[in-house]
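Following this message is one structure expressed as structure tokens.
Missing here is one protein chain; the remaining ones are kept as they sit in the complex.
Then we have subunit A:
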Amino acid sequence: MKAKGIVFLVLLGFITVCTAFNYGFKGINYGITADSVRFAVPANFPKPVYDFKDNPVTSNGFKLGRILFYDPIISKDKSISCANCHQSFAAFANLDHAVSHGVDECLGTRNAPPLFNLAWQKEFMWDGGVHHIEVSPMNAMTNPCEMATDLNTIVSRLQETKAYPTLFKAAFGTTEINSQRTFRALAQFTSMLVSANSKYDKYIRQEKGGDLTEEETAGYALFKQKCSTCHQEPLFTDLSYRSNGLDLKPDDIGRDSITHQETDRGKFRVPSLRNIELTSPYMHDGRFETLKEVLAHYNSGVKPTANLDPILHQNNVYGIKLSIIQQNQLIAFLKTLTDRDFVNDKRFQAPE
């Protein structure tokens, strides 16, 4: 009896591991096991904001979320998936696109934000209008300039697609497909997008590969002195909304569109600097192509906008003055925030 039980368990475990990431008949599984799909808090990170209680990450839930993330079926004309604007090699931002590009060649007004460390975010989007990771994809799904569809259409399309009822059953126990399950599967995928393995992280955790060069060390010192108020470690954002003096009269009222407060006009969320090397172009409207342009803005381009952040106007000086040498040091440090392990992680890439 005992021996039989063990054989059965071993077999069951083997089958689970083999099927967890087996897409279609190609059988490519990238060596991923059920065990490798588990949300874990990096040693140098705080407690996440997202409470996984009602939606714990499982290998089948994550797998479904991953398939949904890459499936254009959720857009109006079945042409655009989440991954169109959130590309893995660009740290899930949209490389070379100033603003998001939706169905019918529609161009939006804002730059697609990178997707990582979302489990630590209390609000989403450039204006913080979305309050929960689970409902954040709804914005893109229903925006007429992005996916331009609606939840009922998405749910019925998924119901009518052969593979999905089985995938939902594996993830949630029954073949029922509804918006909550769709959102939760996507959240299982997006919450797993944790970027915490850059050179900087290794330096902080005193791991192998974490030795900073002289230039990077100088850049880190400058960063702590000049940037860290808004771009707080370890997430490299304090998740607040600020105006960094881009336009005297903003085309986009930013946070004001959510709070309806004059004092929030032209404010946008402080973006994370993690993977910044990969996520160009920059700013809420993607106006700057390079990090040099961004630093040039802080050095000499900051305008006295109505709600300009006080940090950018001290002692009668606008912006953050930095010599060219300092700018290069800072950029060298910012590049230590690039997490190649994250962008190359097969678990996050298009299923075969």
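Keep in mind that, in the parts below, a residue touches a chain if its C-beta (ideal position, glycine included) is under 8 Å from a C-beta of that chain, and two chains touch if they have at least 3 such contacts; residues count from 1.
Definition applied: contacts and distances are computed from a predicted model.
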Problem - Hidden chain of the complex, named as in its UniProt record, picked from "3-isopropylmalate/(R)-2-methylmalate dehydratase large subunit", "Protocatechuate 3,4-dioxygenase subunit beta", "Copper-binding protein MbnP-like domain-containing protein" or "Indolepyruvate oxidoreductase subunit IorA" - result: "Copper-binding protein MbnP-like domain-containing protein"
Problem - Touching the absent chain when the full complex is considered, from A:179, A:228 or A:328 - result: A:179
Problem - Option touching the unshown chain, where A:44, A:142 or A:197 are the choices - result: A:142
Fill in the blank from the handout: Residue positions on subunit A contacting the omitted chain are 1-2, 54-55, 125, 129-136, 138-139, 141-143, 150-152, 155, 178-180, 183-184, 187, 257-261
